[in-house]
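Handing you a structure now.
Removed: one protein chain of the complex. Kept in place: all other protein chains.
Letters A, B and C mark the chains in the order given here, with residues in each chain numbered from 1 onward.
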Amino acid sequence: MRNSFGKTFKVTTFGESHGVALGCVIDGCPAQISLKEEDIQRELDLRKPGQSKFATPRKENDKVRILSGVFEGKTLGTPIAMIVENKDVRSEDYGNLKEVFRPGHADFTWEVKFGVRDFRGGGRSSGRETVARVMAGAVAQKILEAEKATKEKKKGGKKTSGKIKIYAFAAEIGGIAGEKVDLDYIEKNPLRAADAKKEPLMEKEISSAAREGDSVGGIVEIIIKNVPAGLGEPVFGKLSSDLAAALCSIPAVKGIEFGAGFLSTKMRGSQNNDPLTSKNGKITFTKNDAGGLLGGISTGQDIIIRIAVKPTSSISKPQKTITKQGKNTQIEVKGRHDACIVPRLVPVAKNMVAIVLADHVLMQKRNLS
Amino acid sequence: MRNSFGKTFKVTTFGESHGVALGCVIDGCPAQISLKEEDIQRELDLRKPGQSKFATPRKENDKVRILSGVFEGKTLGTPIAMIVENKDVRSEDYGNLKEVFRPGHADFTWEVKFGVRDFRGGGRSSGRETVARVMAGAVAQKILEAEKATKEKKKGGKKTSGKIKIYAFAAEIGGIAGEKVDLDYIEKNPLRAADAKKEPLMEKEISSAAREGDSVGGIVEIIIKNVPAGLGEPVFGKLSSDLAAALCSIPAVKGIEFGAGFLSTKMRGSQNNDPLTSKNGKITFTKNDAGGLLGGISTGQDIIIRIAVKPTSSISKPQKTITKQGKNTQIEVKGRHDACIVPRLVPVAKNMVAIVLADHVLMQKRNLS
Amino acid sequence: MRNSFGKTFKVTTFGESHGVALGCVIDGCPAQISLKEEDIQRELDLRKPGQSKFATPRKENDKVRILSGVFEGKTLGTPIAMIVENKDVRSEDYGNLKEVFRPGHADFTWEVKFGVRDFRGGGRSSGRETVARVMAGAVAQKILEAEKATKEKKKGGKKTSGKIKIYAFAAEIGGIAGEKVDLDYIEKNPLRAADAKKEPLMEKEISSAAREGDSVGGIVEIIIKNVPAGLGEPVFGKLSSDLAAALCSIPAVKGIEFGAGFLSTKMRGSQNNDPLTSKNGKITFTKNDAGGLLGGISTGQDIIIRIAVKPTSSISKPQKTITKQGKNTQIEVKGRHDACIVPRLVPVAKNMVAIVLADHVLMQKRNLS
Partner (left out) sequence: MRNSFGKTFKVTTFGESHGVALGCVIDGCPAQISLKEEDIQRELDLRKPGQSKFATPRKENDKVRILSGVFEGKTLGTPIAMIVENKDVRSEDYGNLKEVFRPGHADFTWEVKFGVRDFRGGGRSSGRETVARVMAGAVAQKILEAEKATKEKKKGGKKTSGKIKIYAFAAEIGGIAGEKVDLDYIEKNPLRAADAKKEPLMEKEISSAAREGDSVGGIVEIIIKNVPAGLGEPVFGKLSSDLAAALCSIPAVKGIEFGAGFLSTKMRGSQNNDPLTSKNGKITFTKNDAGGLLGGISTGQDIIIRIAVKPTSSISKPQKTITKQGKNTQIEVKGRHDACIVPRLVPVAKNMVAIVLADHVLMQKRNLS
């Protein structure tokens, strides 16, 4: 159970890493949104393996196929089903995993939970499952675009401040933190860093770990611009709650913070509270330690999120573990994997956030009669 | 919308801070669980205001009344509705809040969202709303107890390792971190600290802030013992996802981490992975950086969570803000509030976790035929 | 589980017939709807026992109390909790039901299902449970009213065709079918008949059964006027599906049909299809055998529904049955009950329909961007 996310924009994903296909069904996408396969493909390509030397050499072109819900370039208001078929399935690489639990992976917990598992590349617990999230997020982004157009139309063609735009980047890798945030730089480098100066240091850190058959983690930061104030449903559908659920469901994520986050625990209230102010009739805040969220509802300021990504669990260094029968043994994880998952997690995080926002934009439509 | 939490153990809460009553309805509690009003009252008393000098002097005895779902001391399998009526409602204290937005509070966002709000003490955005969560959590704890009994009965009376038990405590207040963790000490001190030596320092920190009309934040740590392996539903109902959603929905929470959390981002994979091992036929792990969760599913190790609690937003120090009409002004928040909310947030966090676990224990029942 | 109804206008009900209180929580009511306790009370009074000589003599004034979600006469967008406390609880009347299963009632099935039951007056399986549905329906009706006002405001004050209005009446009682449909007559007679000539015959039929310690059933017809075309969500949220679920959840309902219903099975397609036609630019149909629904979506014609209500199960005539221990015995059901439940089921059906429509009106808001 629980392979769906969202309440009004509802995404159900399916698929195993080495099964026939991965995909999703979106129920709740409004009718009349422009949508082409290229819109999806562009996002998938940012996540695709094989883009940097540190990413898995698995050859998947991850070509999307829309099965339903779109007619003559527009959404129908009916479920949008999309799939990516698995091509480069070398299950033999994973044969040994049938009997041994990889440390850091969900092999053991999955076995206990279901009493059965598709051990080929982790089955559904594989990071490859996130392909489906990216597809759904691409559609969510189209909704956010359409919203802006609708709003402008309602205001008689008057330009609004801009569509909701989500940026995600590698804020830290292997302990090397970016300092500058250049949003334009993100898609220009394979690490998805936002600081051109720190990027080579991050790369060096990954290389060093990779050489030793080891891996590194990092922090992904997400900045959401142009969010209208008022998104987020009290008390269990707060934007903070939904974003936390969305992002903590991504494999390897071990923590999340909003705005000043853990740092705010050391502040006084007088420091931490963001004063409101009015400038030329526009309401704003003099700073943004809240990260754009008060009471879990958007304030209209940038929403700022940071997530902790643990180092890739698959490493070729020998590790102690046990067999399915409970015998102590050692494992060197072969197969194809990333020495640092942060760069490829960036588009996944961005698209999960897009799903949350599309859901809330649609939800907010019915709070006022 | 979105005032419900849980899928199989479903809790819907209602109520405004200065309305007639706060309460909840639980749909999905199994039949034949022993339940008395005292079970609920005990938990409410731990959250009740007026227990320490730093807590709000508002006089609420928070007396629970079960309206349905229980007959002759046992649950019926029908919805359990419970309420606490509001007694000490001094709305006059809040009259000035009708026109002014308090910094750090949800006043502004709520106004934008709904175009109307109950300004008395924050209405539903008040921390008082968490009374309902504690009531529901108390019932969840009874389910966790009953589960153990059931399991033992099935095993022919053989003792199992113990019922799922949740501990929460103030791990850090105003920058003062506890070092020792003495779980027995928690309910013996008003700050809900687990370190008797550090507690006076924490108290000093709160006092100092309070004297200045200011406030402090802190970190709540939650340790869950005796969790069976296999709880958590992939991929969007991971235990980590549900716990993050549950805890980030509590007012003032700005971050969460599991196990090594943000620290794991600086580790190598070989350091971070927890090796599995087998001792006398029992499968375990040699350490627990994963915080008891792999792939979002429980490993059988302790689940370890830390949440960031920002300093109380209500402070009597003057702050810059604006009126509803957008005029710049200043505010000194009167009324009754806590200089540090951490101690009273402890039982709330514990009970939200109980709700998540009861939900997952019931959910797991149908994963195997 | 499953004590909630609706997706966007979500109603959760609770309460046992002889428990402390019955009530509901509505999650999803938009903000800024006018709502007073009198709005609820008016509907409750139509359902209240003791209005005709055939209804149960149980004395319940069914006085509603709103606990949350309303402030200064307007909804807040937060959950609306409402209760009616039970007053005239004479559990002694039901003492014998502890050990014996009443034929036609849910005593046996409930016992098997939960292994425990509140035997006093049927507990939650009692018709008294419908009090909560009427409360929620009263709020739903306010939303339907507000929708009209909103629509007119958008159209610059231009009058629209009228608000969605639901009529329900006793179309047949004890085999006596009404012929004329006078909607104004419904609330003027205790049987809620729409045919003044047939009403005395219906009354005679009930009297005759009552004298013999027996009961009669009947048919409730529901006509919904001014429904905008386009309500209903394909494919599992069709208006027909949701109405069927809503109405078949009412105790004693054993069937439902839309428009020509079972009669249409004997027609040819050329007879049954309703031709579309255009008159002065207005699209309409030349007849309405479809009962206002095509593909489960409203056509803009009146929606016409008929539900089959079985004769009241509680009769004082002796009946064969068994004890909880499986011993054959006889029962004469004492207590206070209606010789015909149809008149009191009329407001329940009307309000369940109101809940469905409010839900769909809100749902439709997000099908177009």
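What we mean here is this: a contact is a pair of C-beta atoms (placed from the backbone, for glycine too) under 8 Å apart; a residue touches a chain by one contact, two chains touch by 3 or more.
Remember, predicted model here, so these are calculated numbers, not experimental data.
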| item | value |
| --- | --- |
| Residue, one of B:78, B:141 or B:189, that touches the chain absent here | B:78 |
| Hidden partner chain, touching residue among C:63, C:225 or C:310 | C:310 |
| Contacting the left-out chain in the complete assembly, out of A:68, A:271, A:286 or A:330 | A:68 |
| Residue of C:70, C:106 or C:164 touching the missing chain in the full complex | C:106 |
| In chain C, positions touching the absent partner | 1-5, 7, 13, 101, 103-106, 108-110, 112-115, 124-125, 129, 172, 174-175, 209, 214-219, 229-238, 240-249, 251, 253-262, 264-278, 281, 283, 286, 290-291, 294-300, 308-315, 317, 319-322, 326-328, 363-364, 366-368 |
| Chain A residues that touch the omitted chain in the full complex | 1-4, 8, 10, 12-16, 19-23, 25, 27-28, 31-32, 65-69, 71, 74, 76-81, 83, 113-118, 123-124 |
| Sites on chain B contacted by the missing partner chain, in the whole complex | 8, 28, 30-33, 77-78, 143, 146-147, 150, 234, 362-363, 365-369 |
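Following the convention adopted for this analysis, only the chains that are shown with their structure count from here on.
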| item | value |
| --- | --- |
| Interchain centroid distance [CA atoms averaged], chain A/chain B, Å | 26 |
| Between chain B and chain C, centroid-to-centroid distance (C-alpha), Å | 39 |
| Whole-Å separation of chain centres (CA-atom averages), chain A against chain C | 45 |
| Multi-partner residues of chain B (at least 2 other chains) | 1-4, 13, 113-115, 124 |
